[in-house]
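Accompanying notes for the structure given below.
All protein chains but one are shown at their positions in the complex.
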Amino acid sequence: MNPNDLRYTKSHEWISADGTAGVTDHAQHEITDVVFVELPKVGRVCKSAEACCVVESVKAAFDIYTPVSGEIISINTDLSGNPGLVNQSPYEAGWLYKMKISDDSEREKLMTYEQYQEFLKSN
Amino acid sequence: MFIPHTNKQKQEMLQTIGVKSFDELLTNIPQSVLRPPMNLPASMTEMELVRHMEELAEQDRLASSYLGAGAYEHFVPTSVWALALRGEFATAYTPYQAEASQGTLQAIYEFQTLICALLGMDVANASMYDGASAAAEACLVAAKHTGRTDILIPETVHPQTRQVIDTYLSRSEAKTRVIQCPKGILDPETLKQNLSDQTAALLFQNPNFFGGLENVQALSEAAHKSGALVIASTYPVALGLMAPPGEYNADIAVAEAQCLGLPLGYGGPYLGLFACQKELIRKMPGRVVGQTEDNDGRRAFVLTLQAREQHIRREKATSNICTNQALCALASTIYMALLGKQGLRHLAHLNFQKAHYAASELEKHGFPLVFKNPFFNEFVVKCPVPPEKIVQKCATERVLPGLPLGQYFPEHKDHLLVCVTEIKTKQDIDQFVQMLKKI
Partner (left out) sequence: MNMNSQEKIIEPLLFEKSVPDRAGIPLPASDVPVTLEESHFPASYQRKTPCEWPELSEPQVVRHFTRLSQLNYSIDTHFYPLGSCTMKHNPKVNERLVLLPDFVNLHPLRPHVLSQGILEILFQTEKWLCELCGMDAFTLQPSAGAQGELTGILVGRAYHESRGEKRPVVLIPDSAHGTNPASVAVAGLSVVTVKSTDQGHVDVEDLKAKLNKEVALIMMTVPSTLGLFEPRMAEIAKTVHEAGALVYMDGANLNALVGLVKPGDIGVDILHVNVHKTFSTPHGGGGPGAGPVGVKKHLEDFLPVPRVIKDKDVYRRSLNYPKSIGRVHGFQGNIGVLLRAYCYMRLQGLEGFREMSESAILSANYLRAKLKTLFPKMSKEYCMHEVVVSGEGAFGPGIRTLDVAKRLLDYGFYAPTIYFPLIVPEAMMIEPTENETKETLDSFCQAMEKIIEESKNEPDKLKSAPLTTPVRRLDEVKAARQLNLKYTVNSNL
């Protein structure tokens, strides 16, 4: 995925137009080495900003929130054998799940790449 | 007591701190609550303490005991506590700095391995408080894992274990339901009638509270068929002979492992075992040690999977347990290492044989067995006089004949639960039978 095409949350998740979601490069740096990812069940219907995944490092666990409302339609099963993909490739091989977005306008309201970069700078 | 500072040093320290008197350090504490009177005994010297404790202990001296019911008198080799109480083990704490705690960490890794072998399970944690709390935590795991609420428990599970489970579950969605067992074991047909799509788990104890062996294979199959987990509570010494939980596909195995080298000690500290299949590994409560390597590629051990635990996950942790029973786990590791593969089998045989001899002798002398189920080292006999009277009479000889069951089961008011372990000789048993006969 090209980071320029994605939308971003203040809690450092990204989501693409087709509903693929993950955590940002900034987030994976903060998390440090990911050792385990707990993914949602396929078919789960989530509201936006609902904790649906847990990403664990050796010393911490982070809740990952849904950027928008929708139904989980697939998950990245490669992560169970290789959780480090989240660190190596947060926007490609390290994606977390794909959702069927209920209302695309929710996604439109999220930050663009440029806005997210500004947000990072201001924090 | 145990304070190294001399008066001169105290003054120097206060000076370094920059205060004139100690009480200046306590500025946040209101004077009104500082140093209140307290009614405590005067301090004793070590010499006085030893005498005092010996006198108290002597009051409880015993001749012999046939009481089991969840706590068992087994022989403990001297090496077990001579090693476990070495200061380097006993006065260390949770191995947070792994580089300076490899002794504790490797021993726990060995413990986990020995427990997995014993129970036939994939993974074991570093211990729980006791068998009862391990069983309770297992029920919570099962409810969380299945998303169901009912925990089925036959009445052949130790009544006190059931009480602890009820306390732990009292504020959760999960609820226990007790199944009657008039035959002294859980009938698989009765179980089937009680299983439903809301059953989160079946928890049974084997050998059970009455000493009887449950029909574990059939119970496990029936529970699994309804999508419930199987939690097996077991008695480690018996597993020298008996099928371990892994052989009948239990999802979680728990046990009170006091029998593995720990003293009776009036109920604790004991050792709760918790082991499970690998699917449940991230829902397992408590600490766990894993193997890794250091910067130089040397094999080393470290606490792992910590992100499940309370110090990281706080209210979302798999359990609130922090301090566990590490030193008891170490003692049991030493015990298991001393016993070895052959030793465990021999030990189990001795228990089995002595208990069966005692049962047959008691049966000959007017104390018939109540149940016809196979048993290991504990069994229920019907008494010709009220069991409480037998206990009273034996107490005057400082002997414990067993546990009268009426206090837990009114329908068993004439019944006594008797346990015989490897420490009893044939002569001991014969004398015991004679003693009971005379009452």
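All chains are identified by letter, namely A and B, in their written order; residue positions are counted from 1 within each chain.
Just so we're on the same page, a residue touches a chain if its C-beta (ideal position, glycine included) is under 8 Å from a C-beta of that chain, and two chains touch if they have at least 3 such contacts.
This one's a predicted model, so the numbers in the text were calculated from it and none came from an experiment.
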Report summary line: Touch with the missing chain holds, among B:Q198, B:N249 or B:Q353, for B:Q353
Query - Which residue of B:A143, B:L280, B:L330 or B:V433 touches the chain not shown here - result: B:L330
Report summary line: Where subunit A meets the left-out chain, the residues are 33, 35-36, 56, 58-59, 83-84
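We adopt the following convention: only the chains that are shown with their structure count from here on.
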Requested in this report: Return the distance between the CA-based centres of subunit A and subunit B, expressed in whole Å.
Outcome: 44
Report task. Write out the stretch or stretches of subunit B touching subunit A in their complex. Result -> 282, 304, 306-307, 312-313, 316
Query raised in the report: Of all residues in subunit A, which touch subunit B in the complex?
Result: 35-36, 38, 56-61
